[in-house]
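Shown here: the complex without one of its protein chains, the others still in place.
Naming follows writing order (A, B, C, D and E), and every chain is counted from residue 1.
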Amino acid sequence: MGEPYLANGVDWGDLVLAVGKAVIAFAVLLVAVMLMVWFERKVVGRLQNRLGPNVAGPFGLLQTLADGMKLFFKEDIIPTRADRFVFQLAPYLSLIPAFLTFAIIPVAGDFSDGGNGSVTIFGRETFIQVADLPVGILFFLAMSSLAVYGIMLAGWSSGSKYPLLGSVRATAQAISYEAALGLSLAAVLLVSGTLSTNGIVQAQAGEGFLGIIPRWNLIITGFVPFVVFLIAGTAELNRPPFDLVEAEQELVGGFHTEYSSIRFALFFLAEFMNTVTMSAIIVTLFFGGPAGPNLGFLPGWLWGFVWFFLKLLVFLFTFVWFRATLPRLRYDQLMDLGWKVLIPVSLAWLLVLAAVRLVRGGQIDLVTDDFGNTLLVIVACFAVLVIGGTLLSMAIRAARQERLAEKGLIAVPSEGTRS
Amino acid sequence: MVVTDTWYLVLSALLFTIGFVGLLVRRNPLIMFMCVELMLNAVNITFVTFANALDDVAGRTAVFFVLVVAAAEVVVGLALVVALMRRRPLLSADDLTALRG
Amino acid sequence: MSDTGETEQAETDVEAETGAGDGAEQQEMLYGCPVTESRGQRVIHPSRDRWAEVAGELLVDGWNMCIDVTAVDYLTYSRGDGAVRRLPPGVEPQRFEVVASFMSHVRRERLRARVQVPADDPTIPSLYAIYPGSDYLEREVFDLMGIVFEGHPDLSRILMPETWQGHPLRKDYAVGAIPVQFKAPTAQ
Amino acid sequence: MTITEESQLDRLPRRHAVLRMSEVRAAELMADEGGPIGGENDQTMLINMGPSHPSTHGVLRLMLEMDGETVLRSKPVVGYLHTGMEKQAEALTYLQGPTNVTRMDYAAPLFNELVFSLATEELIGIEIPPRATWIRMLMCEMNRISSHLLFMATNGMDLGAVSMMIYGWREREQVLRFFQAVTGLRMNHNYIRPGGVAADLPDGWRDDVLYLLDMLPHRLEEYDILMTGQPIWRDRLQGVGVITADEAVALSATGPILRSTGMAWDLRRDMPYLAYPEVEFDVVVGSYGDSFDRYAIRLNEIRESMRIVRQCLERMPEGDFRAQDAKVTPPPRSRIDESMEALIHHFKIFTEGFKVPEGEVYVAVESPRGELGCYLVSDGGAQPYRMHIRGPSFVNLQTLPHMMADGLLADAVAIISSVDPILGEVDR
Amino acid sequence: MIDVITFLITGAIVLGGGIGVIVLSNPVRAALSLVASFFGVAVLFIMQQAHFLAFVQVVVYAGAIVVLFLFVIMLLGVDRHEDIRAEPLAGQRPAAGLLGLMVLALILGGLFLSGPGGDDGAVALTGTKSRTAPISQLSESDSDITVLAQDLFTRNIVAVQATALLLTIATVGAVVFVRNKGGEDVVIDDPGTARR
Partner (left out) sequence: MISNIQQDGLEGLDHNVITAPLEKLVGWARARSSWPATFGLACCAIEMMATGGSHYDLARLGMEVFRASPRQADVMIVAGRVSQKMAPVLRQIYDQMMEPKWVISMGVCASSGGMFNNYAIVQGVDQIVPVDVYAPGCPPGPETLIHAITTLHDNIQNGELLRRRDARGAGANITIEQRDGQGAPQLVQLGRDR
């Protein structure tokens, strides 16, 4: 795998192609973010029986543009207590990882009939993505772990209390959910056998089960990693119900309280860019990315884009839906969810998948029957997991009791005095 | 001019020295930890360089282990620092003697 | 809002307990204080010295909630029509009057207490130690009427700015048309 | 229940949670950035929440002493909306009084007018006709519905359920349209006045009420789906801001806060006014005294209010909508065109007002937030000599430090929300 | 030529970051400088075709370790500037510098003056002498992950498990250490066990 055009040396044409792809991707992403903001405000509006923006441009389409321009021409300030250098650096630290992650996402290409999604431009075979790194998924993990720096440093450098609380929350949240994210991702890697995003899409492209059910990782990995990834991904994005970092009711604006003007716009942009990228990653990992049937009358690679876009839209809507529906979690509940639920579950599921894979590969041979083998291993796995889970929850309960006893307030609901 | 293994090794030696000097000079336990990480990184560069030079993946395997051990070390170390600083807000490595029984 | 028969029943019980009638002749007494009726509501008139003591008795007797504490400035009461304050005999009218309302949830009754506070020494014992619920109410009275509650843990202005001068609800404080007072934010 | 204790202070195990510190001192400490604020624990910091903070319901300000995310001690600072209404009332006639007080608890303006009118009527000693009583009851229960809907909206908002905000307003808007049809105004109606109400119910009011009664139950079921049954919602509210009955009584808390602790105390039932003894309704009571109970109580009180409204609808008597007492009541509009005497009478009532016999009285009603009391002193003139309002929000705010102690910052927001203070009433 | 330029720039970042750590007085800035240094090291890894290690370096060091540093710094509120001019021990700095120079000389001398060594260490650790996985067979565009994984899970499987055990013990130890029971100190729990 890897970029085909890199195989035989680099010349100017390759350079132009690479730069061109980057520029186009940046432009597309910016427009996508603009539309995403509009989409979010419109959809939230509809979910709340409102109209949403409709004055700026047709259907309010230019609302984001107006917001951006307004912010660009607004007065800027750096608080006197702020750490000037870091304060100015933080928005870019937040934006750049958001953009870079998009580079590894295959956005189009014909994957039907065993195609590898490549197209030919200037006589060069290439994928429709900025770069197909051999370790693309690791790149995604690296970038998402860097994204927290922007938020953290923004909060710290503002030099006031609410932003600082926001950044402490951001740090804890990022550390906690990175693990769950990685573990659920590992399940995908296990079944795909590659770290390249293009390879992952290719692995999901072929003939489906029973003819109609697609070979998506969603089904192959058995839903659980997807659910974990979705939750952990939402938490990584700091979107509701995990938006504690900027919880308006608690922390005014959280980490960006002191930011105004263009620097605030950059945070705003990064947040929505992250949302788009995260949706794209989910689509790539679990829903086959641009892979889909080629229905003719359009070029094959364009069909890839159509499928990709439709799938993307579903997840963008999901994130907006979360925002409109769910109350915010509390800090400790967030931590509990991450450490006591998501990480154990995704770890356990990963072990089950690995065991099943070993059986399939014939490396565990308990009974002669192949099906019987699989069943046996699965049953054994579940037995172990149930025991493990029970022990874990008992431990958690015991710890909580102890902690409450320590504080001297074992929660006994007061009966009250009825008159 | 070509970048040879020697370049990497010299760089690594310099980085190690910086970490070493920092460890001796600074009194803030957090910064001292950071210096230890610098030294570990210097060693990592050496490992990778030798892995390439000797055409053996064992060097890279070693880097992997160093990474993991560094993570473990930081977890324990920072726990120590937190426990210490809660008792006494800052901020010198000399205060670590407080941990004696 | 008239009291029911049940109320009168309770009242006689209370009198029986406290053994009323060591003060003025014909004067109904409750907890050692003269008691009057006002629009069908019972009002007791403790003296300022006995205020804390009476409040303690009230709590013991089941008046379990201090609903309200307020004060009236009777400086200009007899304006125009020459109205007279109706106070039971033995109660010396003063400029200020602290009015507290108590409630008994069990008896479903209210009781009001009016304490006379002189103008030259506007102090009165605080109820905080007995009824902690009177905390803010007493602060409000202090803020707006300038009556000092002795023993209150945090007697400070509550509604007006801390640096405000004067007590607005006093009758010698003009109601309005005050030039706008404005201080620029000192530190930003 | 016989209580023989000598001080209710002992009932407050968390009374150390009240921050006793002057604003000036706090400002000094806060200026010293992140500095320790003294005491045995120097890890804490002082945070200022408000007076312009999204979750403080207007202009409440809280000084919080925090250890990381945990609230240790706190002090509500009020007065940022102090309007001087009690002073203002001394300059206004009794007929103008409701105009003044209605701007107090702006989420439930009719209750303010009601309590002032009841106090005035008690002083004058007039009876008001049954239709006026029932209209008052109808309007007040409607107002209770709209006020609780407002609570639903803000409570949802404070916990991050942004859509709930809009849904709450959506339903409230329908109630406001009914108010507008009856009183001419969406808020601050000045509708209930001494002697009755300002105007009779308009034609077609039954249809409007029926529409509301039909619409609301479905919407309340939607709330149940969106919030009551939602696990995150329950996690956020259950066991948060617990207060016991003893504490609530000691702190003079009333209304849903008191009821959430299990004390079934509702002035409408226990010290009835208007025609409440004649209608059937239940007092909703909680059992744990936590924020969830307060939420659930308010949600179900909407349902109880709808029951009362339905009974008002069925039993609304015919007759006058204000007392036919020439002293208090202005002549009807039609008579003014015909009779010079009526014109003069009208003029006099609205300029000079009517005189009220001297005396003093305390009247209380059950507002959506608790016991709303009015202490009225008359010296026989046309203006009150002294008017004092006992605002339930004001007194209920005292419970905040006790409920917030040892909770997280997010809990503090949920607790403020569950107390549902209206700052106009707190500061008056 | 391109790789020389890249190396020089990266080397400058690595060393500059390292120097930043020891001269910047503000811990947060020192941590940022540390991140820069780590990034440089990651780029060096990429230059040596160790892609997997490069990204793991970023994820583990920049994404976890330094974040943890910053978290502790913010949590403890020790982000004030430290006075680095004051010297706790007289003559400590020159001594340290001298010692540093000696260490540098020692390393460089060891590197350039010593002859080729044997495989004894690896033999002692793994009991295997032969090279299992030559790097040179990897193609340019492929990741080194396969060969690394093979080496890890065959020759070094005992070491992997020992490391896993170490990590577990470290985590448990940290939690136990930070949770002091019944003390009068504030409980600042590990991020995983937020207090209630």
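The criterion applied here is as follows: contacts are C-beta pairs under 8 Å (C-beta built on N, C-alpha and C of every residue); 3 or more make two chains touch, one makes a residue touch a chain.
Just so it is clear, the model here is predicted, and its values are computed rather than measured.
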item: Visible chains that the absent chain touches, using the contact criterion stated earlier; value: A, C, D
item: Candidate in contact with the missing chain, chosen from D:Thr70, D:Asn100, D:Ser291 or D:Ser367; value: D:Asn100
item: Touching the absent chain when the full complex is considered, from D:Ile128, D:Ala382 or D:Leu423; value: D:Leu423
item: Of A:Val252, A:Ala291, A:Val345 or A:Val377, the residue in touch with the unshown chain; value: A:Val252
item: Selected residue (touches chain absent from view) among D:Glu127, D:Glu173 or D:Asp224; value: D:Glu173
item: Interface residues of subunit D (partner: the chain not displayed); value: 51-54, 58-59, 79-85, 87-88, 99-100, 103, 106-107, 150, 153, 165-166, 169-170, 172-173, 176, 186-188, 423-424, 427
item: On subunit C, residues whose C-beta touches the chain left out of the figure; value: 159-161, 164-165, 168, 173-185, 188
item: Absent chain, residues of subunit A that touch it; value: 41, 45, 48-56, 60, 62-63, 65-71, 73-77, 248, 252-253, 256-261, 264
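The definition used in the following text is that only the chains that are shown with their structure count from here on.
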Chain grouping by contact, computed as though subunit D were missing: A, B, E | C
item: Taking each chain's C-alpha mean as its centre, the one farthest from subunit A; value: C
item: Leader among chain pairs (count of C-beta contacts); value: B-E
item: Per-chain Cα centre nearest the global Cα centre, belonging to chain; value: A
item: Distance from subunit E to subunit C - Cα centre to Cα centre, in angstrom; value: 72
item: Inter-chain centre distance, subunit B versus subunit E - centres from mean C-alpha coordinates, in Å; value: 5
item: Centre distance in Å when subunit A and subunit C are each reduced to the mean of their C-alpha atoms; value: 63
item: Sequence positions of subunit C contacting 2 or more other chains; value: 105-106
item: Contacts with 2+ other chains: residues of subunit A; value: 168, 331-332, 419
item: Residue ranges of subunit A touching subunit E (in the complex, touch as defined); value: 1-3, 6-7, 83, 86, 133-135, 138-139, 141-142, 145-146, 148-149, 152-153, 156, 164, 167-168, 171-172, 174-176, 178, 195, 331-332, 334-336, 338-339, 400, 403, 406
item: Parts of subunit B lying in touch with subunit E, wherever the complex brings them together; value: 1-3, 7-11, 13-22, 24-28, 30-31, 33-35, 37-38, 41, 44-45, 48-49, 51-52, 55-58, 60-61, 63-65, 67-76, 78-83, 85-87, 89-92, 94
item: Subunit A-touching residues of subunit D, taken from the complex the two chains share; value: 1, 33-34, 45, 47, 53-55, 68-69, 156-163, 166-167, 170, 226-227, 230, 232-233, 235-236, 239, 242, 244-246, 261-265, 285, 287-289, 406, 408-413
